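Of the protein chains in this complex, all but one are displayed in their positions.
And then subunit A:
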């Protein structure tokens, strides 16, 4: 809070990122994304991720609705949704979400309803995990920026 924690916060952020990389939650694409952020768009990553979450939230909701429907047969629509999800996930480098989505998609291509349901659950789980992690990351980032912003009169 007093600006002394900048290094510590940075270290925390790095540690968190490293662990996310280790777990395969994120991949290099996220780094690419971070590199895109510069002075002209200081909140670029944050924005993109937020958009991603919004979009994904919508997609997941739709998927759930579709799958919960008794007389459901529109696997093509599910495929479309999933394509979207896969695309955006790989864009931000959410590797695990992307991977489980791919699995989900292959289940949907086979019109395997139980597989789809299971896939949805896994995707949701991964998605929430990613969301939590990202939330944490952004909080740390926030704190770091705040801490870095503290100046002491000399």
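The working rule: a contact is a pair of C-beta atoms (placed from the backbone, for glycine too) under 8 Å apart; a residue touches a chain by one contact, two chains touch by 3 or more; residues count from 1.
The criterion applied here is as follows: contacts and distances are computed from a predicted model.
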item	value
Among "Elongator complex protein 4", "WD repeat-containing protein 75-like", "histidine kinase" or "Auxin-responsive protein", UniProt-listed name of the chain not shown	"histidine kinase"
Per the touch definition above, residue among A:7, A:47 or A:74 touching the missing chain	A:47
Interface residues of subunit A (partner: the chain not displayed)	14, 17-18, 21-22, 24, 27-29, 31-38, 40-41, 44, 47-48, 51-52, 54-55, 80, 83-84, 86-88, 90-93
